[in-house]
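Removed from the display is one protein chain of the complex; every other protein chain stays in position.
To keep things simple, chains are lettered A and B as they appear, and every chain counts its residues starting from 1.
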Amino acid sequence: MLQADGVWFRHGRDRPWVLAGVDLAVGAGEVIGLCGPSGGGKSTLGRVLAGHLRPDRGRVTVDDAAPRPRRAAHPVQLVLQQPERAMDPRWTVRQVLAATGADDAAIAALDQRLVVPSRLDRFPHEISGGELQRVNLARALLARPRYLVADEISASLDAVTQARIWTLLLEHCREAAIGVLAISHDRPLLETVAGSVVDWTPSPVGETPA
Amino acid sequence: MTAVREVVAPTWFGDRRRRTLAWVGLSALVVLGVVVAGGPAADAAQTTSLTDRNLGPSAAHWFGTDRLGRDMLARTLAGLRLSLVVGVAAAVVSAGIALTLACLAAVFGGVVDRAVGWLVDLFLALPHLVLLILLAFALGGGTGAVVAAVALTHWPTLTRVLRGRAREVMSSDYVAISRQLGHGRGWIARRHLAGHLAGHFVVGTVLLFPHAILHEAALSFLGLGVDPGEPSIGILLAESMRYLTAGAWWLAVLPGLCLLVVVKLVDTIGSNARALLDPRSHHL
Partner (left out) sequence: MTALLEVRGLEVDFVQYERGLRRRTVHALTGMDLTVAAGEVVALVGASGAGKSLLAHAVLGLLPPNAVERGEVLLDGELLDAAGRRRHAGRGMTLLPQAVSFLDPVRPVGRQVRRSAELAGHPAPRRAAAEALARRGLGPEVLRRHPHELSGGMARRVLGAMATMSNPRVLLADEPTTGLPPADVRTTLGGFRAMADDGGAVVLITHELRAALDVADRVVICRDGRTVDVADPAGFSGDGAALAHPYTRALWQALPGNGFSVAEGV
């Protein structure tokens, strides 16, 4: 169970609270959709769950323990909307994938629908958005996470590419019993891919922790 | 954008990038030529000939001679060589300091970052030349002291540039993801930071270099620089001052112009290298 327990977060002392007492739970192998308008703090929650940001109050637990990823991949991996920002522009796709600690054999053994072998030695700006997003997903899967946070991963893709990447994601996560939190503004999409959809309400302005 | 690639054979005609490259190469060649020519000129620069005192430019002495009958062309070349050597040493040491501080600030953040920022502001707030003079004085003069003084005063601007760039890299999504994959600070500095800073570092170092040369000349001119026996450009200019009123204009004008040309050439190399190093620069 990936669990957020009364999480509060703000980007600095004098800034408003972005997350105000958020509770959320994603079970192993479960797909939960988080639906809400953009700019409402959904992405911040994703980053807190994945350990990019530390909550100011409350806690995030993975299988009832606080994750301590010293020198090991975090059990919650994050796939972001813009894959080109999530990869060092100076690295080839192969280097990006190898940064997970995967060896050449593991990279070669990847699902070819995720990463086309002929693209391995290209730079991120040389391949299309859909392909790049699949590389992004492949990297997250190579880190062998227990949970995956997919933050608007198909927001800038066309419908065919969107359907393709979600089909792949769901297939791989089901196989490895990875729990998924799907974040999007697109309700029809979430209703299609997720077992249940949670509505996100942005935290009211001026709220403070008790 | 479709990822269709086709490599086109570049033509010399109308190819700005090639022209830039040729220009950089030519500049580098001239600067190198000065350094090489300065070596053999060192002897001639110190040879006095009292029969040829204070001659104007002529076929035998292109830049004229000084009060001791020494050939000014030889002295200028030897002086430029000395200036270039001091400039390179100072620029490299200075850039090294800048890189170290910027990386420390970016990798450790927090207190270290604030301390570096404070130090940069402090050094930028102090008047440059005064600091330079004090340092050169404190270090006891001589070539070594000049290198040290110039190196210790020129790092702040480059540090600021590198720190900004390093900060940008460290706050990017790809560094956040590398952290999440369990990689430590050292790994991120090596694998992400080094590549992104390399270009800025090289260009910054080259651009520091003209500054260093000019400040070396200034210090020597003021008598705090290299040993007065050595013919550095600053010393040539300082000596020439006394003879300007007597009409010996060539003593100051020609070495001064040479210094200007060399500084301009190095500056050209630096600013064009920036455009060439950026793999996706559109306009060059």
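Just so we're on the same page, contacts are C-beta pairs under 8 Å (C-beta built on N, C-alpha and C of every residue); 3 or more make two chains touch, one makes a residue touch a chain.
Remember, predicted model here, so these are calculated numbers, not experimental data.
Which of A:Asp5, A:Asp56 or A:Asp186 touches the hidden chain is settled by the complete complex: it is A:Asp186. The chain that is not drawn here is touched, among residues A:Gly6, A:Gly101 or A:Gly129, by A:Gly129. Within chain A, the residues in touch with the undisplayed chain are 37-39, 128-130, 155-164, 166-167, 185-186, 188-189, 191-193.
The rule is simple: only the chains that are shown with their structure count from here on.
The mean-CA centres of chain A and chain B are about 47 angstrom from one another, to the nearest whole unit.
Remark: chain A residues 47, 50-52, 69-74, 77-78, 80, 82, 85-88, 90, 99-101, 122, 125-128, 139, 143 touch chain B in the complex. Chain contact summary for the complex, chain B toward chain A: residues 2-3, 5, 172-174, 176-184, 191-192, 195-196, 280.
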